[in-house]
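Below: one structure, written as structure tokens.
Missing here is one protein chain; the remaining ones are kept as they sit in the complex.
On to chain A.
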Amino acid sequence: MNENQQKTTHFGYKTVAENDKASMVADVFHSVAAKYDVMNDLMSFGIHRLWKRQTIASSGVRKGHYVLDLAGGTGDLTSKFSQLVGETGQVILGDINSSMLKVGREKLRNLGRVGNIEYVQMNAEALPFPDNSFDLITIAFGLRNVTDKDKALRSMYRILKPGGRLLVLEFSKPEHEALSKAYDFYSFNILPKMGQLVANDSESYQYLAESIRMHPDQETLKSMMEDAGFEHTSYQNLTGGIVALHRGFKY
């Protein structure tokens, strides 16, 4: 395959070679890792905590479960899962980005969450675990950054135990036109300026806004999950559809 014929994908609104996307996304997250939590609170006015809380409420996680928190970043979900699975369970905090993993590990250790958490750098498209390993897989605000989403969903399906579930928390399409316009204005005008002021990095937050618009809408993602093999798939819109929580089971 020559250079002109190589496969392409999107990186925000740009079209880039598939092989380049992972490293470009990695650069974004290396850049924002240190201020990730502060920026999350600022950008979402703290509402991201409620979105994550809703994810935990929908997880059905209990003592002894094996949980994979994919694209776990700074470990907000891992922290709660670690408490809920107890000593007999285990949580794997997985992220493709070493900087995010470092920040997450430091934060969780400072919170005293040790003993049942492992930190693994991994690519969601080729998860390094045997088949039927996990009771629950979550991926919160990570799927849109994955180059081949179908491949990643198939990989997640493979390592999920029968009876296990996948939860995908991700930005989606607002349900109402007025909200959509206000959200667009906020994303493209205010968000990058906020990024510039707080993290001294407007480009990463411009990418964030663009990548959200390029991410599949609720119904499309649901179909993608079904194509990957998941059953009983459903989604719940949060904050008017700005974010959606998708759920699918493996039987």
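In the analysis below, a contact is a pair of C-beta atoms (placed from the backbone, for glycine too) under 8 Å apart; a residue touches a chain by one contact, two chains touch by 3 or more; residues count from 1.
Everything below uses one rule, namely that contacts and distances are computed from a predicted model.
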{"item": "Complex member absent from the view - protein name from UniProt, among \"Ubiquinone biosynthesis accessory factor UbiJ\", \"ABC transporter permease\", \"Hydantoinase B/oxoprolinase family protein\" or \"ATP synthase epsilon chain\"", "value": "\"Ubiquinone biosynthesis accessory factor UbiJ\""}
{"item": "Contact partner of the left-out chain, one of A:K63, A:K193 or A:H232", "value": "A:K63"}
{"item": "Candidates A:L42, A:L84 or A:L179 - the one touching the absent chain", "value": "A:L84"}
{"item": "Per the touch definition above, residue among A:A17, A:L50, A:A182 or A:M214 touching the missing chain", "value": "A:L50"}
{"item": "Touching residues (missing chain, whole complex) on chain A", "value": "49-51, 53-54, 56-58, 60, 62-63, 80, 82-84, 86, 238-239"}
